[in-house]
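What follows is one structure encoded as structure tokens, with my remarks underneath.
For this view, one protein chain was removed and the others were kept in their places.
As written, the chain order gives the labels A, B and C, with residue 1 at the start of each chain.
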Amino acid sequence: MIYSLCLLLILVGLYGVAVSRNTLKIVIGLLIMEHGVHLLLILIGYRTAGSPPIMDPGTTATDFSGSAVDPLPQALVLTSIVIGLGVLALMAALCVRLYERYGTFDIRAMTRLRG
Amino acid sequence: MNRDPSDQGMGEIVRTVARWLRGFILAYGIYVVLHGHITPGGGFEGGIVIACVFILLTLAGGQDLGLSFFSRRAALSFISVGGLLFLALAWMGMWWAGGAFLQNFIGTSEEARFSLFSAGTIPILNIGLGLKVASSLFLVFTVLAAFRIDAASEKPEEEGSGS
Amino acid sequence: MIEVIAILALFMLVGAIVAVETSHLLFAVISVGAVGFLAAIAFLLLGAPDVAIVQIGVEVITLVILIRATIGRDATSAVGQRKLVGTVTAVTFVAAIGLFGLQGLSDFPAFGMSVMDRIADAPSNTYLQDGLADTGAPNIVTAVLLDFRAYDTLGEATVLFCAVLGTLAILRRKARVAPSPNEHKEDSE
Partner (left out) sequence: MAFLLPLLARGRPVVSDCLANGTLAGLTIMAFATIGVESLYHMGAWPTPIGIDLRLDPLASLMLIAVNVVGLAAGIYSIDYMRRYTDKHRYYCLFLLLVAGMNGVILAGDLFNLYVLMEIAAVASYALVAFGCERDELEASFKYSVLGTLASSFILIGVALVYGMAGTLNMAHIASRVSESGMGPSLHIAMALFLCGFGLKAALVPFHAWLPDAHPSAPAPVSAMLSGVLIKAIGIYVLARLIYNVFGAGEGVLEVLRWLAVISMVAGGLLATGQTDMKRLFAYSSISQVGYIVLGLGLGTTLGVVGALYHLVNHSVFKSLLFLNAGTVEYATGSRNLEQLGGLNRLIPVTGATSLVASMSIAGIPPFNGFWSKLIIIVACVQGGSYGFAAVAVVMSVVTLAYQLKVQRHAFFAAQPPASVAVHEEPRLMATAMVALAIGCMALSMLVLAGLSSPFLVGPAARTLVAGVFAS
């Protein structure tokens, strides 16, 4: 089933977050998870032999609503992609700043906080 | 300002090509924003394309070239302008047109369908969104890219208090 | 159709595994870029051109930001021998979640059976049916984004604004006003 491939993608991202010892690779793991979720949403919105939800001047509303794929998940994914980009920018800034402080991306070097 | 060599941008060829391309990509970005309600595209898409133009210029020609077209201060004010345009329309729907917050209050006429000026507030919202997305992304990029270069110098930060 | 998507998803999976497993940061960044572009192709095939455009654009910017952040720093490699125990624990943990998730998906509707086909009063039906008449926008995704659910978009623009402000705040040169003698613990004698 196609959804399980999405699930696997998400799990690979989760695994990456869990085992990585490098701040940038943790960010990459989160990115992979995000891709998985977006793909899942778009797959949920698909209908067999569907067309993009953009009307041509010729078609009638009834024909169109019988054949187009679901527009709502697409809107959600658009929103979510841009949110993801914002979070990514923030985390990249954190990584860069941490690098400046510690001289490395390795989280094993960053152990000021414990407990 | 003392720059490290990698910030001089790339070779002459890349720089020239980038200069040729910038007009086309910019025009494409603006087209995508303006036709967002008719064809695939919209504020997000076009905004990202426009941001890419300036990022391309920055990568190809170095910080100075990129920032000479679009300074950080300008980017910050564009972010605000875009956001405020969105909010202003939202409030207008409520107070001026007497409807609800975010109501699409400009009429949508039957005959104007599929033309540029149809769909009420949607194109205007798209423009606001495009401005905001483009300038935010460019700003984030330049700040991130410039951080390493300026970290050593003690020059005070270009203050963008116009937020 | 489902086969094509499955193949794309498999490629994405391979890219993701490479990205997670490689010890070279630049490879990792490039592989995650590949995953993103494959996702964009999948979106295009699945009837979502809007999302595909955004995905490509965002992917370009992501790559530029990440490469800009990696190159020229560190030796771009994330070495260091991993502890076997840690890896095994993580794999077991993730696999357990996966099995649990697969079980849960058992009553999920089959691929291609969209919400509109199953539920008559789903809002998506209304969007498709009346979207053009109500908003005047033939691109229903835009209509949903900027009219039916414009509040979401407002919120999303705010998140972006927030992230920009946060980035500016984190990367500002001096965080504190000239420290007074008792500012830091180590200064307080």
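Everything that follows uses one rule, which is that a contact is a pair of C-beta atoms (placed from the backbone, for glycine too) under 8 Å apart; a residue touches a chain by one contact, two chains touch by 3 or more.
Computed from a prediction, not measured in an experiment: that's the story for all the values here.
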Sort through C:32, C:60, C:94 or C:170 and give me the one touching the missing partner chain.
C:170
Decide which residue listed in A:12, A:54, A:69 or A:90 touches the omitted chain of the complex.
A:90
For subunit C, enumerate the residues touching the unshown chain of the complex.
100-101, 103-109, 115-116, 118-119, 121-124, 126-127, 147-152, 154-156, 158-159, 161-163, 165-170, 172, 174-177, 180-185, 187-189
On subunit A, residues whose C-beta touches the chain left out of the figure:
10, 14, 17, 23, 26, 30, 33-34, 37, 40-41, 44, 72-73, 76, 79-80, 83, 86-87, 90-91, 94-95, 97-98, 101-102, 110, 112-113, 115
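Definition applied: only the chains that are shown with their structure count from here on.
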From the mean C-alpha coordinate of subunit B to that of subunit C, what's the distance rounded to whole Å?
21
Among the residues of subunit A, which are close enough to touch at least two other chains?
52, 54, 57, 78, 81-82, 85-86, 89, 92-93, 96-97
Could you check subunit B for residues that touch two or more other chains and list them?
39-40, 44, 113-114, 133, 136-137, 140, 143-144, 147-148
Subunit B - residues contacting subunit C, complex:
6, 32, 36-45, 48-49, 51-52, 55, 59, 79, 82-83, 86-87, 90, 101-102, 104, 108-109, 112-114, 118-122, 125-126, 129, 132-133, 136-137, 139-141, 143-145, 147-148, 150, 154, 156-157, 160, 163
Touch list for subunit C against partner subunit A, complex:
1-2, 5-6, 9-10, 12-13, 16-17, 19-20, 25, 28-29, 32, 35-36, 39, 42-43, 46-51, 54-55, 58, 61-62, 65-66, 69-70, 73-74, 78, 80, 82, 86-87, 90-91, 93-95, 97-98, 101-102, 105, 108, 111-117, 123-125, 127-133, 138-141, 143-145, 149, 152-153, 156, 159-160, 162-164, 166-167, 170-171
Mind listing the subunit A positions that touch subunit B in their complex?
52, 54, 57, 78, 81-82, 85-86, 89, 92-93, 96-97, 100
